[in-house]
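Entry: subunit A
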Amino acid sequence: MLAALFVSAAIVERSSPPARSDLATTAGARPGRLVSITPATTEILFAIGAGDRVVGVTRYCDWPPEAKALPRIGEFNRPDVEAIVALRPDLILGTPSPANRPAVEKLQSLGLAVAVHKASTIDELKSAIAAVGRATGEEAGARRLLLEITRSFRDVAERAKPLKRPKVLFVVSHDPIYAASPGSIPGRLIELAGGRNVVGDSKTEYVPFTIEQAIAAAPEVIIDATAMGDVKANPGYWARWRDIPAVRDGRVHAASGDYVYLPGPRIGRGLREIAGLIHPEVFVRGREGAE
Partner candidate 1 sequence: MKRLTPAKWIGVMAALAAGVAAIALVGTAVGSSGARPWSALSDETAFTIVFKYRLLKVLLAVAVGGSLAVCGVTFQALLRNPLADPYILGVSGGASFGAMVAIWVGLPAVLGFPAVPAAAFAGALGTIFLVYSVAGRGSRVSPHTLLLVGVIANAFFAAGVKFIWSRAAFTKRDEMVNWIMGELPENISLTTVAAFAAVSLLGVLVMIPRAKAFNLMSLGEDAASSLGEDVERTKLVGFFAASLLTAAAVAVSGPIGFVGLVVPHLLRLAFGPDHRLLLPASVLGGGIFLALADAVARSAPGGALPVGVVTAVLGCPFFLYLLKRGGVSG
Partner candidate 2 sequence: MSPAGTRAAVIEATGVGFGYRAGAPVLRGVDFSLHAGEMTALVGPNGSGKSTLLKILAGLLTADAGAVRLEGEELAGLSRREVARRVAVVPQETQISLSFTVGEMVLMGRSPYIGYLGIEARADVAASREAMERADVWQLRDRLVWDLSGGEKQRAVIARALAQEPRVMLLDEPTTFLDLRHQVEVYAIISSLVRSSGLAVLVVGHDINMAARHCDRVVMLSGGAVRADGAPAEVLTPESIREVFGLPARIETLSDGTRLVVHDSAGQGPPPVEANS
């Protein structure tokens, strides 16, 4: 009986031939149907002008607002292979991570065109934007975006250079607390914005941090990015520790969005926001409208 089962299974298996490339249309100069498997990539696509061709995004892609209406094709690190294939994409884009690699490989083995670009540092982000522009035929849009970012960075860096550098702590989670080290994106932004990161150099981008270390480090500004995009900070979390200068002086701020520390097209805005928090006297920080 078992044998019968195995035989029937084998017959079915044999009827499923190895991967053919017929699903992939050659991703030509302007691939018509785009799927993004990473929120940062979704943002880039919209920012360079390819947004109208995007047909599927992950559940976490909520920027720009138009993206929220698009069909969902899985989580941030678990792209849904079936859903993606069903959308018949011409090109699938995203940033590579070990978690989404199996899905990426599967999609490739099914003959679909996949382009992943690393974007975990600011330099990588810039290359990724350029590469996405080339892949989607929006080179002009990509150039514009890159110019904008570069200008923001230069502008902030220049104005911040002569200023005194307050000590800054940038936090991305509570319980346990993880703080941004100089090698991370917020770490670099802090530096560019004229601040001094209290966290020392580290091999990892985010390091575990305790309240005790925070008290000892005595930052003058705390930027708390735990409330991912939700404007209301959790002032209560730090309020007890009045020994910390930042708490005492009321300089604990919530980052207004995750673009402040995740790599994406809004990084320029992120830099300006951080600059505004560190040097409010020079950089006017307001709720900036749509770029």
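Basis for inclusion: all candidates are chains of the complex that A comes from, given by their letters.
Keep in mind that, in the parts below, contacts are C-beta pairs under 8 Å (C-beta built on N, C-alpha and C of every residue); 3 or more make two chains touch, one makes a residue touch a chain; residues count from 1.
Computed from a predicted structure; not experimentally measured.
Trainee: Pick out the one candidate among 1 or 2 that is in contact with subunit A within this complex.
Mentor: Selected candidate, touching subunit A: 1.
Trainee: Which residues of subunit A touch candidate 1 once you look at their complex with the stated criterion?
Mentor: Residues of subunit A touching candidate 1: 1-2, 4-6, 8-9, 12-13, 15-16, 18-19, 22-23, 59, 72, 74-83, 85-88, 97-99, 101-103, 105-106, 109-110, 172-173, 176, 178, 204-206, 208.
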